[in-house]
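And then subunit A:
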Amino acid sequence: MIVAALLVLLAATVALMAAPDRFRGRSAAGLGAAASALTFVLLALAWDGKASTSGEVDVAWIDVLNARFHLGLDGVSWPLALLTAFLTVLCCWWLARSGAGPAPSARFVALLLVVEGSSIGVFASLDLLLFFVFFELALIPMWFVIAYWGDPKDQAGRRRAATRFLLFTVTGSAVLLVGIVVVAIEAGSLQIADVQGTHSVLAASLIAIGLAVKVPIVPLHTWLPDAHGKAPTVGSVLLAGVFLKLGTYGLIRLDVQMLPSATAEIAPYLAAAGVVGIIWAGLVCLVQDDLKRLVAYSSIGHMGFVVLALATMTEAGVTGAVFGSVAHGLVTGLLFFLAGGLKDVHGTASLTALGRGLYERTRWFAVALLVAGLATMGLPGLAGFWGEYLSLRGAYEEGALDRSLAWTLLGVATIGIVLATAYVARFVRMLLQGEPTPIDTDRDLRARGVVVALVVPILVLGLWPTLLTDLLGSGVMGTSLLGVGR
Partner candidate 1 sequence: MIRRWPYVALTAVVAVAVAIWAIPELDQRAFFGYVPTNATPTMLPSLSLDTRVLPDSAKVMLLAAGVTLLVQVYSTAYMGKDRRYRSYALLIVLFLVAMIAVVATDNLFVLLIGWEVMGVCSYLLIGHWWEQPQSRAGAMKALVVTRFGDLGLLVAIVVIGQTYGTYSITGAWVGAADQGQQHGTAIGLLVLLAVVGKSAQVPLQTWLPDAMPGPTPITALIHAATMVAAGVYVFARLLPLYGNDTTVMTALAVVSGVTMLLAALFALVQHDLKRALAWSTVSQLAYMFAAIAAGAADVGISHLVSHGAYKALLFLGCGVVMHAVGTSALSAMGGLRTTLPATFWTMTIGFAALAGIIPTVGFFTKDRVLESIHVATHGETPLPGGVAWALLVVAYVTVFVTAAYAMRLWMLTFLGLPSKQHVEPPSMTWPLVALGVACLALSIGEPLDLDTAALSTLVALAGIAFAWWRQDADLPGPVQRPLAAELGLDHPITRLIPAGTIGVARVADAADREGIDVYPRGGAVLAGLVSSAVRALQTGRVQVYASVIAVGAFVVVLVGVIAR
Partner candidate 2 sequence: MPLLYPLLLSSALFGIGLYGVLARRNAVMVLVGVELMLNAVNLQLVAYDAWFAETLHTGQVLTLFVIALAAAEIGLGLAIVMAMFRATGSIDVDEADRA
């Protein structure tokens, strides 16, 4: 099923690349949406319960290195893979319907599909080398997405932002590769399940540092606001909704689950960095003028919660990290659709340039932004809350941290929630409220279905969190998750 899903994407990508003239505009986006939807269905069907690894594929690949073409999904990766496919469907839908921003071209859609496929590949990989291959695969397509279809007004800037993004993440993944090598040597295998339990602080640190760039963890985050500021709308959505997840997923799978004893030794640093990120991002958000940069920093804050959660290495924490990742994909995806949509329509995402009174001027944008804002500040009842809650719960349980540190971090992290409230209230006040100042580029949201399609799961997950947490169950920290069936 997983292979079939990847092949569907490959076929669609090849078709789009090979015949860019046949698929123009909406037909390209339509093909992309159809392929992603089919992928979504196939991945959804691949699930056979949390008791075993779903859709496992395990064939020889490189014997000498003991690298195998080994794919499979479990409760941690399955929701993320589904999220990836879901967001890509929405991206293609948005391209077809938004009516602003870059026109959907075949190559653009093809690159999005590559990003999607490689991300799903990362989530599904049960082999370290395969993981890394997929991890790297999406980078160059993403570079093109930002550099070619980014901010149409700032060609040099988007190029620079794209290159920054690439060099930062590649440096990170290079360090990650060294970490993988260390693990492979220590454990003598590249299979995640076999490697599990190896004690190598060096490997855990290298992997954590490498992935910290991707997550991103402060102070390795400075590529993110630039990239988001210049990326096209759907690029931002995938960057935030999917790419950042590669980092958090990697931390869960490769550090917390694969090298638990070693990760426990670096967990305090990770947790502290995560919390610093929460506060730092919250503060910076308070004075951002560019809505897209603001959302980018808010992402960093959310990722801070996720990092804190997984660094506790408790059941609640890891569950929270997964939940936070999925919820962040939906919420920040929505925010980027809206912020990007505004930028596409008006040519700028500057709060001052966009003017005030959006409630009056473009009601759909305004209400959707409000809902997304409420979700991003972690309003209970919306998806964003549970990740934060579980993260605090994990910190309270201490887990891999000692009590004074854990509780200090918990206290500081909660300040981040207030900061989030403040910056959301600030942009609501500056942008949505106020005496309307209509400008002639005003045009309301077109692809409303995309927004609805995101709000619904945000609400559903907010009110029915067990839908997701039940996938993980009590095995999330144990060996049962990956060891089943082997």
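Keep this in mind: a residue touches a chain if its C-beta (ideal position, glycine included) is under 8 Å from a C-beta of that chain, and two chains touch if they have at least 3 such contacts; residues count from 1.
Per the selection procedure, all candidates are chains of the complex that A comes from, given by their letters.
Remember, it's a predicted structure, so these values are computed and weren't measured experimentally.
As listed, 1 or 2 are all part of this complex, and the one touching subunit A is 1.
Put simply, subunit A touches candidate 1 in their complex at residues 164, 167-168, 218-219, 221-222, 225, 280, 283-288, 315-316, 319, 357, 359, 374, 377, 379-381, 386, 389-390, 392-393, 396-397, 410, 414, 417-419, 421-422, 425-426, 428-429, 432-436, 463-466, 469-470.
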